[in-house]
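Moving on to chain A:
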Amino acid sequence: MSVPIIEVAGLTRRFGGVPAVTEVSFTCARQEILGIIGPNGAGKTTLFNLITGSIPATAGQIHFDGRDITGSSPDQVARLGMIRTFQAATIFRHETVRENLRRGALFGHIGRPSWLLRGSVREASRAARERAEELIDFLGLVDCAEQEGGNLPYGRQKILGLGIALAARPKQLLMDEPAAGLNPAETREMGELIERIRAEFGIGVVLVEHDVAMVCRTCSRIIVLNYGKLIANASPDEIRSNPEVIEAYLGGDVEDA
Partner candidate 1 sequence: MTAPWPAVLPHCCAGRHMLLAQILSNGLMTGLVYVLMALGFTLIFGVMRIVNFAHGELYMLGGFATLILFGNLGWNYYLTVVVAAFGVGLFGVLLQSLLLKHFIGRELSGMIMALAIAITLQAGANIIFGPEEQSVPRPVTGVLDLGAAVVPYDRLVVGGFTLVILAAFWFFLQFTRWGLAMRAVTQDSEMAAVQGVRPGFIHPLAFGIGSLLAGGAGALMAPIYTIYSYMGELPMLKAFVVVILGGLGSIPGAVLGGLLLGLVESFFATMYSTTVATMIGFALVIVILIFRPRGLLGRTA
Partner candidate 2 sequence: MRLAAAVLILVGLAAWPFIYDQPFYVHMGVMMGLWVALALSMNLMLRIGQLSFAHGAFMGLGAYASALATMRLGIPFPIAFLSGGLAAASVAALVGPIFLRIRGVYFALLTFAFGEVVVLTFVEWVEVFGGNNGLFGIPKPSLFGLQMTSRPAFYLFALTFAVLSFIAVRAIYNSQFGAVITSIDDNEMLTRSIGIDAPRYRLAAFCFSAALAGWSGAFYAHYLTFISPEAFGFWTPVNMVVINVLGGIASPWGPVVGALLLVPLPEILRDAKEYQVLSYGILLMIFLLFLPDGLVGLARRWRGRWRAARSAEGRSAAGLEQGKREKRAAA
Partner candidate 3 sequence: MHRTAIATAAALGTLLLAAPTYAETLRLGVVSALSGPGSAWGLAVDGGVRIAAKEINAAGGLKVGGKTYTIEVTSYDDKYKAADGVTAATRLIEQDGIKYIFGPLGSASMLAVKPLYEQNEILALVNSYSDKVLDKNTKNIYRVLPTTREFIEPMVKWVKQHKPGLTNVAVISPNDETGWASQALQKEYYAKHGFKIIASELFERSLKDFQPLLTRMIAAKPDIIELDTTPPPTAGLIIRQARELGYKGAFVKIGGPGVPEIVNAAGKDFAEGTIVYVGADASDTKYKWLESEYQKLYPPPMNSFNVFFYDAANMLFESMRKAGTVGDVKAVRAALEKITPFKGMQGTLSWTGKAYYGSDHQLLVPVFVGMIENGEEKVVTKIDQ
């Protein structure tokens, strides 16, 4: 396979001596859907925040698309093409759906005030409007395009959040608990959406998730964390039969995935 899009080597993070993530290493290939699971407090979210640059790493390295992004800020990482979504539906509540998506598409181009002086802004804003239209159809938000984000039902707000990330034309998506706060039907819909994104846009996804069933259904490969250490990195089937994973979940109900 080609050079992996994300390479994490020996990533460690301690909060005042308490190790949250220790020596985690893995790679993620292009267009792959990789899941990260583990019991509560296993360090999933910390790992996620380390990769997206929200919190600095104590040790270890992160490479994205062949570049070392260790210690970069969230907006630098975003401008390189790795866009994240949030656990809670995070959108511009007072703006219309269309404006939310337009901003998603545009802000990648005008990351810094100096970029506004480049000639390409006019052309970029036209492309942004087109991108917004495209995503309104893709995400099925045609009927509520003019509504304010804050007034949408929670499920659709999360989809809009994902839409904003997609609008920014990411090379790689990182999703923080996409299924959080969704009912089973919405969770299934979110899983299918992620697969459609990979199929139609060729964008790989790394997602952190509690709903193991949804992860096994959607992801081609799964990483399992426990007490901040990586204990498994394999396909969903191998993970289901891995004794260490079962023991970590202490009889967690892995069978009925």
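General remarks:
Throughout what follows, a residue touches a chain if its C-beta (ideal position, glycine included) is under 8 Å from a C-beta of that chain, and two chains touch if they have at least 3 such contacts; residues count from 1.
The candidates came about this way: all candidates are chains of the complex that A comes from, given by their letters.
What you see is a predicted model, and the numbers here were worked out from it, not measured in a lab.
Touching chain A in this complex, out of the candidates 1, 2 or 3, is candidate 2. Residues of chain A that touch candidate 2 in their complex: 52, 73-76, 78-79, 83-84, 86, 88, 90-95, 103-104, 106-108, 110-113, 116, 121, 125, 148, 164-165, 167-168.
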